[in-house]
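Note that one protein chain is taken out, while the other chains of the complex remain in position.
Think of it as A and B in the order they're written, each chain with its own count starting at 1.
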Amino acid sequence: MERSFVATNPSVLVFLAILSLFTLGVTVLSEGFGIGVISTSFVKTLGKTLCLCLIAVAMDLVWGFTGILSLGHFAFFGLGGYMIGMWLMYARTRLIVVESLAQSELPPTSAEVVDAIGTQIFGVVGSSDFPLIWAFSHSLTLQLILIVLVPGLLALIFGWLAFRSRVTGVYLSILTQAMTLALALYLFQNDSGLRGNNGLSGLQNLPGITASQDVVSIWFLWASALALGLGYMLAAWIVSGKFGSVIRGIRDNEARVRFLGYSVEVYKLAVFTLTACIAAIAGALYYPQAGIINPEEMAPIASIYLAVWVAIGGRGRLYGAVIGAAFVSLLSTWFTGGQAPDIPLGFYTIKWVDWWQVLLGVSFVLVTLFAPQGIGGLFDLWANRRHPDRHGANLGPDDSALREKEAIE
Amino acid sequence: MLRLFLAGLAILCACLTANAQEVGLQPILQEHQEIIAKSSRKTIKPAIDAIAASGLPQAQVMLETWAAKDMWMRKADGQFFAGKKAEGRSYELTDFDSGEVVGTFEKSDLKQMKPNSGIRAMIGTALVQFQLMDSSRAKRSAALLSIQRDPDGALLEPLRASIDEEPDADLKAQKQRLERLLSIGYDEDTVARVAAIEDMSDDLGVDVRAALNPLVVTKRKVAAEISMDANIAATLTPGSESLGEAEAYDLLVASDLAAPRVSRDEIRAALSANIDGGRVEGIPVAQLNTDAARARAYAALAEAGVVPALITQADIDAALGAHVFFETYAEPSPEVTAAAEQALQQIELKVGVNQTLDLTLDAISLASIYFLAAIGLAITFGVMGVINMAHGEFIMMGAYTGYVVQQFIPDHTLSIIVAIPMAFAVTFAMGVAMERLVIRWLYARPLETLLATFGISIALQQLAKNIFGTQARPLTAPGWLDGAWVLNDVVSISYIRIAIFVLALIFLGLFLYIMKRTRLGLEMRAVTQNPRMAGSMGINPGRVNMLTFGLGSGIAGIAGVAIGLFAKVTSDLGSDYIVQSFMTVVVGGVGNIWGALAGAGMIGFLQKGIEWMNPSNTLAAQTYMIIFIIIFIQFRPRGIIALKGRAAGD
Partner (left out) sequence: MSTLLEVSGVSVTFDGFRAINNLSFQIGNAELRAVIGPNGAGKTTFMDIVTGKTRPDEGRVIWGEKSVSLLRMSEAKIAQAGIGRKFQKPTVFEDQTVQENLLMALKNKRGWLGVLFFHPSAGDLENVEELATEIGLKDELTRKSGELSHGQKQWLEIGMLLAQEPRLLLVDEPAAGMTPKEREHTTDLLVQAAKTRAVVVVEHDMEFVRRLNCKVTVLHEGSVLAEGSLDHVTSNQNVIDVYLGR
């Protein structure tokens, strides 16, 4: 079955080939494993970009294919980051603490070690006790499970509440945005147990590993590329079959799918939860490369940017999401990093650090207005792929509705 | 006890006033010459009391002179005079009793009395009784204030004495009130105190609670048995909810009735101190990495007599069993404490009622802010079905317009009057431009409208940052909006909030008027319900949509001016309100101004209510509120005021 799937989806093979070449190329050019043309910090940027591409694939699945414009997927991304961050921080602090306690005359008891770790981690928010949510932070295995479990459960509960009450469209978007805001606000509190607005830091240091960041960054690049590849294949497999048929049906006409006997809510919930888990995995790979996570990252605006990437890349096609995320986030890094040259206008100099957001906002309006297919639309031009040949103005509420001429025929 | 004694002494002295009058002030001063000259805070008290008790009118002048460090002692005979610097290093002395100049003396023949701050405070207290009767109203008022700040039993009698002769009705009332308050704390007659407590038990003033609270302060004590003369508030059982076992034992330790427990750190320190060749009492150090092992080693040390023994649970139980724990009032009189408890309870209830009222006012004002922020959205999102993520930025633009106007018109009242129509004009124009250029192409694609308007939103935010910088800009309210309307010590509301409430009402009226009574409103409703039909009736739907959108945006601009008056004007101003605004519209029900009103009311009250329950934390309040809203949507997916049936569409 897998063979036939790849055979029917040659684009997946192309994508995997490009991804492998890219990873190989970066490895060869890196400081850790190759000739050192690409700096380690840029390797990290590329690794992070791969993670962003993965969450963009998830976003495309939930928005481009199922039609749920979720403004909450970055919350799941952030949660995934927090879950891995808890272990990273605990394990690393533990190493430091054990080392420093070894200096004292008596060997430390385990309670003393835990207390010292607690003081180290939570001193910044004026506490030293471990909150309940850190109960599993000593175990990598458990914390890895939580990466998927916590965001998955949150998505499941939220989705169940939202979908069963048949909140759709714009309302659902606002509701997901509210959820993200609530989560971010909660994490901003010092007594949330996750160090308030300090967030978790020092995540780039893997406990017990002496390899330099040059090497670690490449490991993470590989892991991110692997995750993206697997995520892409999973997404492609999901949308290629009958399940894909059904969710695209839901996107285009929810009521019709319901009258075909499919329980629309369950499908939406499945997609929503699954993509939340993918987003969480992407986040868990992203934040060790970023080194720090704080609630700011989960603000609703991040999720809106995610939608922006997917829209610019072209939604409803997986490679579009990847291209959009990679293109916009790298461009954004270039502009905001101060690398872009200023444009002197004589009376005023355009500094891109200040004007990039304006450019992004405006280009986003332009893409929405003039190129709803996004960058992916260019591939259609190139491949000359035909669209349903329909004429006349739109009659109904969405694209697939009846066209004018057909109605008056 | 000391206070009571002193109060008695004061009265005793007051009785002797008649005698003193004939004698004059100097003899009294001479009587206490030694301690006055010594000027020690510890011993000076009888002298000041005697002077104050003399009741002589010149005593006030003398005390004031003393406090001002202008009193001098003639070294020759030890007499005290008011000194005034004359030429050179000489001083002109004046007698207190006669008020006559005695002569000029060299500084070397004199000694200046320099009371320290402690003594000056005591002099001040003594002076109060004179000031209370002073002819100047300001001085009397100041004296009352000083008593309020620093109540003292000694002042009770002078205060009472001054009430009858007080000519000013307002001050008289204040004096009476203060007399009651002082009586609560310092009257020596228990019945009088209880009466005073009962008199004040329906007063909301903070000062009343401040007078009552010290009476009911309790202290935890432990003893072998309860003494009969203590005013016991409650007896406590160790291990109960009000007194944990550990806490009880700590109390025993603090009262030196039991030996302190040995903490982990102490065990650790003791073990570290007794390491002998890598071993503690024969146990290798490397094994001391569990609490159990350490306890064993410590026990061994204790047996050897090196360290005090560990306190075992049995020791604790025995110690706890051998003692009684109780809470006593600092106030010895049970009648007074009972009355105070009851009065406080009564006041508490009343304060509760008033706090609820205050909270309600707060909630209404918050609701009107949300309503103002959401009303424009109710038009664009509710009526037109267009989701405008840049709505918050329109609010921000309104606020910045207000700021810019204030740069040109310095008069705050005038500038606000100009800013409101200006803000409307600016955001109206922006709204119309946005509708024409972007939104009208996207009517069929609501989700894309969301994203396109979001693009506009981030562009506008960044533009505002580029133009005005990241720091907050002031938008100052006119002076007459400063201050607050104070109902009593608990309930108050600032004028600015009242103004916003009024503004919200005006907008509600205006909106209803436009929708129900004007041609535009009629066309708006027609276009919303059936654009094609409206088009064929000669209405230009494009024009109506444009105007509707402009109207919604313009109102957002005015809301921006209002919000800017109390919030900081920054480029993020709008995004702080956007989610709440959407919540307001969604919770209230789309397509209906009453829905927005109901939504704003509900969210305002909810947020204030949650904040009240968890007063330390606004963030948590917002979190819980959003969770509540998500759950609320479960039960009323279409909002509080929902359109039903076919009109609601699907």
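Definition applied: a residue touches a chain if its C-beta (ideal position, glycine included) is under 8 Å from a C-beta of that chain, and two chains touch if they have at least 3 such contacts.
From a predicted model like this one, the values you see are computed outputs, not experimental measurements.
Contact with the chain that does not appear here is found for just one residue of A:19, A:117, A:264 or A:304, A:264. Considering the whole complex, the residue from A:20, A:212 or A:245 that touches the absent chain is A:245.
Contacts to the hidden chain, counted on subunit A, fall at residues 1, 238, 241-243, 245-246, 248-249, 252-253, 255-264, 266-267, 270, 388-390, 396, 400-402, 406-409.
Convention: only the chains that are shown with their structure count from here on.
Partner subunit B is touched in their complex by these residues of subunit A: 69, 104-112, 158, 161-162, 164-167, 169-171, 173-175, 177-179, 181-183, 185-186, 188-189, 255, 300-301, 304, 307-308, 311, 354-358, 360-365, 368-369, 372, 394, 396-399. Interface of subunit B with subunit A (complex): residues 264, 268, 271-272, 275, 285-286, 288-291, 294, 387, 389, 438, 441-442, 444-448, 450-452, 454-463, 465-466, 575, 579, 582-583, 586, 617, 619-620, 622-623, 626-627, 629-631, 633-635, 637, 650.
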